[in-house]
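Note that one protein chain is taken out, while the other chains of the complex remain in position.
Chain nomenclature is as follows: A, B and C, assigned in order of appearance, with residue numbering initiated at 1 for each chain independently.
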Amino acid sequence: MKVGIIGATGYGGVELYRILSSHPNVDECILYSSSEMDVPYISSFPHLAHLSDHILKDINVEDIKNNVSVLFLATPPGVSKNLSPQFIESDVKIIDLSGDLRLKNSEEYEKWYKRPCVEEDVLEKAIYGLSELNKEQIKDARLLANPGCFPTATLLGLAPVVQKGIMNENSIIVDAKTGVSGAGRNASQAFHFPEVNDNMRIYKVNEHQHIPEIEQMLRVLNEKVSYISFQSHLIPMTRGIMATIYGSLEDSYTTEQLLTVYKEFYKDSPFVRIRRENEFPATKEVYGSNFCDIGLKVDERTGRVTIVSVIDNLMKGAAGQAVQNFNIMCGFNETTGLQAAPIYP
Amino acid sequence: MKVGIIGATGYGGVELYRILSSHPNVDECILYSSSEMDVPYISSFPHLAHLSDHILKDINVEDIKNNVSVLFLATPPGVSKNLSPQFIESDVKIIDLSGDLRLKNSEEYEKWYKRPCVEEDVLEKAIYGLSELNKEQIKDARLLANPGCFPTATLLGLAPVVQKGIMNENSIIVDAKTGVSGAGRNASQAFHFPEVNDNMRIYKVNEHQHIPEIEQMLRVLNEKVSYISFQSHLIPMTRGIMATIYGSLEDSYTTEQLLTVYKEFYKDSPFVRIRRENEFPATKEVYGSNFCDIGLKVDERTGRVTIVSVIDNLMKGAAGQAVQNFNIMCGFNETTGLQAAPIYP
Amino acid sequence: MKVGIIGATGYGGVELYRILSSHPNVDECILYSSSEMDVPYISSFPHLAHLSDHILKDINVEDIKNNVSVLFLATPPGVSKNLSPQFIESDVKIIDLSGDLRLKNSEEYEKWYKRPCVEEDVLEKAIYGLSELNKEQIKDARLLANPGCFPTATLLGLAPVVQKGIMNENSIIVDAKTGVSGAGRNASQAFHFPEVNDNMRIYKVNEHQHIPEIEQMLRVLNEKVSYISFQSHLIPMTRGIMATIYGSLEDSYTTEQLLTVYKEFYKDSPFVRIRRENEFPATKEVYGSNFCDIGLKVDERTGRVTIVSVIDNLMKGAAGQAVQNFNIMCGFNETTGLQAAPIYP
Partner (left out) sequence: MKVGIIGATGYGGVELYRILSSHPNVDECILYSSSEMDVPYISSFPHLAHLSDHILKDINVEDIKNNVSVLFLATPPGVSKNLSPQFIESDVKIIDLSGDLRLKNSEEYEKWYKRPCVEEDVLEKAIYGLSELNKEQIKDARLLANPGCFPTATLLGLAPVVQKGIMNENSIIVDAKTGVSGAGRNASQAFHFPEVNDNMRIYKVNEHQHIPEIEQMLRVLNEKVSYISFQSHLIPMTRGIMATIYGSLEDSYTTEQLLTVYKEFYKDSPFVRIRRENEFPATKEVYGSNFCDIGLKVDERTGRVTIVSVIDNLMKGAAGQAVQNFNIMCGFNETTGLQAAPIYP
């Protein structure tokens, strides 16, 4: 099978390449870039010397249709709007890592993303690819909207208690922390090393475009969910997301009971690891892997539960989950090409 | 005036020394240590070469009484229990940076600290030294319990809305993040560089000993407060605390209105800086200084406000506030010796 | 094939496990530890949840002889001295990652390591495992001394110009920098996060035990080499070694000519990547991989060449090279189990 990556010179693109280039069912990986073409890939990424002799190709829709079975879009917001529709009638399956196809309501998209949304008929065809929560639909998807990094960590942390009505639907508060690679590869002063090192900041207060994505999926799980509080913080680390989630329990539960609920909910999900009581995951414990690790604890004093969910933002939060969805869409084992252990330390 | 520091070889002690050694009202700073004595201070801290010729002295109560007007205890938990009472009848004023004297309820202390509490009559004499909230009592204090780092950031962030009943008293959730120097200078695997770098973790879930300290002071501000949710996270940075605080508003307020409330509340507090609308403080913006910077924003969708409060844990969270209290106790200007700008970047 | 790892709870041990647990020729990996036994491995390393159900076993020589074909010793200095000799008459091949078997001269060992050396007859049997420089001997090795991290980076950087007499043998200066994981997993104040973060230091000035190891191998390449200058620096990063090497050229060479010499020298070495002119490797470009990347440049003004050699200290500097040697010793392809791309960023 031949696959293509558009946006191969970004962090999401190169992580896709890392996985797909050793995926046993992928024969060839064709790399496209709008910014650089006819240039060796190792000019952008010298760490791939001896491993890649790819030349970056210009984005040509006909060429892609003729050569590629599955196309990954690891592109900035707005690119997919123009590109995806051109493949809808073709045999090429699309996995879009951008946020362009995730929100079903185009007004919401335009409100939060502050740019025009893709056409409604395209949106309708897009399947939301949170692998663990939507596997049946993903199997038949031809146009897949790969989830955002924060929504992945948050939704996997919340799904069991929200779906079962264990958590009060209007009490959900998510305090999220992310490493800097989530901001992409383009330099800007906000991510200049001396501004980030030994420092931390909150950003996009009340305005993160991942908020409606989280709420949309929570309402699929439980229609009573209205609005959540969600804040994002920039942490001086390269990779990793932690979502610390707070919510009120509708009834009295022990930590042990909730852990049993989570283990049961995720018993067929190889990438979700529920930690033992009194053990909580650190971000580095999933570094370079596709795992989502979850720990939780009930506070009897307040009647709230705290849920901690961590992922590697470039893996389960982007490229790893995209390949997991690729596996599901192609009928491969879900874990193919994704079995590598986290790198620690 | 002569002052003494017990525990001078710890991070809190050396930060006290940094401030006090250039304090215009301090003539001499005598350094005591239980672990090292008759050793030059610069053996522990070579960055003080040319600046200090101090020899660490053994802790001798009579010697201290004869030589020192104010004694700072920058000691591990449990030390103050034995040491403080010996000075109560003396002329020596005590400023205790440990947690031993902060909780008025000795059962609470023993429950959260898991060690015996100081005697009740000593506790009664101890004044809680959150400078901005307790200034009148601090003026006459002879035994001062200097606040913890998390309580300082949290309480300064919450005081205006809690005291005025603007925030629902049972809706308070504090997601706190700290740099590693807050854990002190003793090495342990949890703070081994490869375990912390490029990583983050939650710790002491539901069990942080600063929780009852925060609740105790919140109830002084507003007796309706019962329990808060508070979680602490370890961030790969040396200094800095951020408390991200969530709570429901009892009525409808705009961000602008709340900022006005905060500016009014802190109008006589030189170390509290309320940020402009849509501006939020990063931890590095208070690095090395005694400031507490606060930003906030109302979310009309959820009816909650998010308050961000940052301090340098070794300054306003420990040594800086101790000197601020020292100034208040001695009748000096509150900012004496504490006017240095943050170091940035 | 069954292999064993002694010292599985250290950083070198867990990196060995990461590689060997997915090595296609390894059927089972048995983990031994002197500090913890009958305990699940994931208690030490929760990042291996779902990936390992190993129970740490006590070190029992008979048990090892009966169950294991190749035994890796990832142990502190001094352990191998007692353990290795017990396997010499057995069928178990030993790969020792410690420094105990590397120096052929036992007086040198005792001078630099400040502890008793292993017996001479054991030393004689030990083969020095710098894979690229000693491949023929490694093929038949039954007792392999895996090189140190600094010697690996330094020797691969120097070998072509020293062996061919291009560099003046008495002009060699090596300025080495290392990440902190090279110091192992045990906490100490020197590696306490606040002491290392945003900081750097030189250490073991003129006294690093890797100096005689480098000199010994350089003299194998060129008997005229006498002494080198070598200094090591601790850098605030988790993984990575860079050796910046300076030396005088005996004759006039261009950078291009030297690069050709290096490419020819390493043409059969899949893990050594010679960079193009004016391109120099960063440590992160080999992160998590077994590569050694080398760049160099001649300075016509001074007649010296600067050579930059980088490795991941836990991979090519320890566990990766150990598996490379394991492959060579067992007749597998040298790269088996080691083909993963570096993780970037």
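Heads up, the rule we're going with is that a contact is a pair of C-beta atoms (placed from the backbone, for glycine too) under 8 Å apart; a residue touches a chain by one contact, two chains touch by 3 or more.
Only a predicted model underlies this, so the values are computations on that prediction, with no experimental measurement involved.
**Q** Out of all the chains shown, which come into contact with the hidden one?
**A** Touched by the chain not displayed, across the whole complex: A, B, C.
**Q** Among C:P194, C:G317 or C:G337, exactly one should touch the missing chain; which is it?
**A** Going through C:P194, C:G317 or C:G337 one by one, C:P194 is the residue touching the chain not shown.
**Q** One chain is left out of this view; which of A:R185, A:R219 or A:K263 touches it in the full complex?
**A** The single option touching the absent chain is A:R185.
**Q** Looking at the whole complex, which of A:S52, A:T238 or A:T306 touches the chain that is not displayed?
**A** Counting the whole complex, the residue in contact with the absent chain is A:T238.
**Q** Would you indicate which residue among C:H23, C:K57, C:K93 or C:K177 is in contact with the undisplayed chain?
**A** Going through C:H23, C:K57, C:K93 or C:K177 one by one, C:K177 is the residue touching the chain not shown.
**Q** Counting contacts across the full complex, list the positions on subunit C that touch the omitted chain.
**A** 173, 175, 177, 179, 194-195, 197-203, 205-206, 227-229, 231, 233, 235-240, 242, 244, 246, 278, 280-284, 287, 295, 297, 299, 301-302, 304, 306, 308, 345
**Q** For subunit B, enumerate the residues touching the unshown chain of the complex.
**A** 11, 14, 18, 21-22, 45-51, 181, 197-198, 238-239, 270, 273, 275, 279, 281, 284-289, 291, 293, 339-345
**Q** Go through subunit A and note every residue touching the omitted chain.
**A** 11, 179-181, 185-189, 191-194, 196-198, 236-238
Keep in mind that, in the parts below, only the chains that are shown with their structure count from here on.
**Q** Among line, ring, star, complete and other, which one matches the pattern of chain touches?
**A** Looks like everything touches everything, fully connected.
**Q** Mind checking subunit B against subunit C and telling me if their interface is mostly the same residue numbers on each side, over half, or mostly different?
**A** Comparing the two copies, subunit B and subunit C contact each other through largely the same residue numbers, since over half are shared.
**Q** Fit subunit A onto subunit B over the CA trace and report the rotation angle, somewhere between 0 and 180 degrees, nearest 5.
**A** The superposition gives an angle of 180 degrees.
**Q** Where the CA atoms of subunit A average out and where those of subunit C average out, how many Å apart are those spots?
**A** From the centre of subunit A to the centre of subunit C is 36 Å.
**Q** Rounded to the nearest whole Å, what is the centre-to-centre distance of subunit A and subunit B, using the mean of the C-alpha atoms as each centre?
**A** 39
**Q** Please output the residue numbers of subunit A that touch at least 2 other chains, ranges allowed.
**A** 197-198, 238-239, 281, 284, 287, 345
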